[in-house]
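Incomplete set of chains, arranged as in the complex.
Naming follows writing order (A and B), and every chain is counted from residue 1.
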Amino acid sequence: MRPVHTEAAPSHTGPVPQAVVSGGWIFVSALFGTHPESGRRPDDARTEADQLFTNLTEILAAAGASPDHVVRAGIFMRDLRRDRPVFNEAWVDYFGSHRPARSAVEVSDFGRADDDCRFMLEVVAHKP
Amino acid sequence: MRPVHTEAAPSHTGPVPQAVVSGGWIFVSALFGTHPESGRRPDDARTEADQLFTNLTEILAAAGASPDHVVRAGIFMRDLRRDRPVFNEAWVDYFGSHRPARSAVEVSDFGRADDDCRFMLEVVAHKP
């Protein structure tokens, strides 16, 4: 197993790597739509989702992979009914015709309560 | 990676495949107990759980696998104390002596708020 790190995506404050790679599988830690330089979350929901996917692209690239290698995503939102439509728009723009397996649940908090993030994503990618 | 689709199980409304297969691993998207033809959730909890597992069987079959290949399940319920006993009964009837790893959490919503689904399941199967 090797950890993945890139300055082009936000780092975690706790003992958390951006991702790890083991045997062709890439496990990405909790992804947020924060900007890697400012560390801030965009006010706009769509911009937040786009930034989250930009962060994912950078982390996958640092692991030698691309969005087409994503096989599964766990999606967590604070308000599923309000924010899922715009998240799905950003998803389709990002993945194009690629369709990872996914599930989505609503949770009260995912560790970014202070800046009121709308989206958290957990990703598994496979590059054999 | 290839997507899995069967008419014998419900389709997702958003950009979500029923499952994907990559390198012998099958990732099943969020499973619900809705009926593939009516698109409706059974009123009875046990019937809902049974329908969910029927949907799983169909999706696994479309991926060339069976319930015995399931290695891990994430279980999400709206009311864990109320609905877990009946879910576990359906689980044992479905899996028999096969015992996938699993965890269960209670969440306020998993994207089917309108029809008040009790159960959502996320599954990983392995057919080397």
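In the analysis below, a contact is a pair of C-beta atoms (placed from the backbone, for glycine too) under 8 Å apart; a residue touches a chain by one contact, two chains touch by 3 or more.
Since the model is a prediction, treat every value here as computed from it, not as a measurement.
A.B. asks: For validation: placed chains = 2, all identical. Expected total copies in the complex?
C.D. replies: Here the complete homo-oligomer in the file comprises 3 chains.
Following the convention adopted for this analysis, only the chains that are shown with their structure count from here on.
A.B. asks: Could you grab the centroid distance between subunit A and subunit B? Build each centroid from C-alpha atoms only and quote it in angstrom.
C.D. replies: Their C-alpha centroids are separated by 24 Å.
A.B. asks: Once bound in the complex, which stretches of subunit B touch subunit A?
C.D. replies: 1, 3, 14-17, 19-20, 22-23, 25, 27-30, 74, 76, 107-111, 113, 120, 122, 124
A.B. asks: For the complex, give me every residue of subunit A touching subunit B.
C.D. replies: Touch residues, subunit A against subunit B: 24, 68-69, 71-72, 74, 80-81, 84, 88, 91-92, 95, 99-108, 124, 126, 128.
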